[in-house]
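Notes follow the structure.
Only a single protein chain was left out; the remaining protein chains are all shown in position.
Chain IDs A and B follow the sequence of writing; residue 1 opens each chain.
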Amino acid sequence: MSTETHPRPSAERAAERAALAAAAHRRGVRAATEYAVGVTWYVGIWFWAIAIVVGATILVVMQRNGDVDVDAVNSVMDSARFFLFVLGIVVPLSMVALHVAAGGTRRSFTHGLWLSGVVVGVSYGLAVAAVGWFQWWLFTRNGWSATSAQHQLYADGSEVGLVLLVQSLLCATYFLAGVVIALGYYRAGFWGGTALVPVAVVPAALAEISLQSGWFGRALADWVGLAGAPVWAATLGGLAAFTLAALLVRAVLRNLALRPVEFAASVARG
Amino acid sequence: MFDGPEPIYLQIAQMIRSQVLAGETAEEEQVMSTTELATTFRINPATAAKAFALLVDEGVLYKRRGLGMFVAPGARERLLASHRDSFFAEVLDPALGQADLLGIPTSAIVDHVLGRAHPDQPTTDTPR
């Protein structure tokens, strides 16, 4: 259809063009990923600094009172995914028009966000696992109980691999869920965007249930009767949640029409 | 610059012709490039190129490949000749037509022409 009446380009020219288009796509994916991950960690440094200070303060206070509860400290670390949920809303929204204006496609932006989800998820997962392990080490050294009262897939920070797995999947899924909400509003306006929010929450809920995490994931898992699921099934559920979020990101970006400048400006100024 | 009523490319061509006629640009001397013309006068380079094409057709300029535009040998002489040719049709006739309109008799014009100081060298500066 698209070649209509135009002369058929030579095979050589076609190959050259395909190579250039592929290179353009790669540049788009890379630039989007580098920027999204870069900003997420640039701001993330502050998140971690504050989280560690808050966690340490809680610990000191509890120790003074002689009642050290590991879950109070855990909840600070468990908030990493909510922080990423917020950044998922903010960061890609500030990028989408610029990405297209710089000659990127929605497709390369989508792929860049998927990749960002993976990189951000795993890197934050690593950070949670590292802090979790240190916390476990500190607790056992001081003779405090490091075992959470909340049932999770892992009992304490010593199970580094399991913490990494669970937290990576959660962080990545929450990040992309945030993207879906923000771009949903960008695409469909206030009412359409609001209607999309429950849909965007589905992958996050699915990840919480599968990975039996935190203060409501396990409860939900209990409620749907998945609480006893083995690690491999939980992982599959987490991967399914991430995939669902990724597909929703693709759906909201697909054929997206860019808004006029005034809209972008109003979003940027809040 | 180039605020006249004619298309800009004609005005540019006229400017270059005048420069050659006045001897400001010597034969075999390089003239401005299209880019220089375009940026100097804030005009589209294609407009400048169109002026050059016209002047090449007229034999005023010629192109040296990779170097640019130069004033053609004999360009000034050719311009003088063509201006002489068109002098009567383009300069004198409209003036005479105007004279008719204003009711100036031909004899008055002839008297004026005959009574006019006639410099031998048309290019020498006449003291005021």
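By our rule, a contact is a pair of C-beta atoms (placed from the backbone, for glycine too) under 8 Å apart; a residue touches a chain by one contact, two chains touch by 3 or more.
One rule holds in what follows: contacts and distances are computed from a predicted model.
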Pick, from "Small integral membrane protein", "Oligopeptide transport system permease protein", "ABC transporter ATP-binding protein" or "Glutamyl-tRNA(Gln) amidotransferase subunit A", the protein name that UniProt gives for the chain of this complex that is not shown. "ABC transporter ATP-binding protein"
Looking beyond the chains shown, say which of A:Ser94, A:Ser123, A:Thr140 or A:Thr243 touches the absent one. A:Ser94
Absent-chain contact - pick from A:Thr40, A:Asn74, A:Ser108 or A:Gln212: A:Ser108
Looking at B:Ile8, B:Ala51 or B:Met69, which residue reaches the missing chain? B:Ile8
In terms of residues, what is the contact footprint of the unshown chain on subunit A? 2-3, 6-7, 9, 16-17, 19-25, 27-28, 30-31, 34-35, 94, 97-108, 255, 257-258, 260-261, 264-265, 268-269
Suppose we count only contacts with the excluded chain; which residues of subunit B make the list? 2, 4-9, 34-35, 38-39, 41-47, 94, 97-98, 101
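What we mean here is this: only the chains that are shown with their structure count from here on.
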Rounded to the nearest Å, the gap between Cα centres of subunit A and subunit B is 73
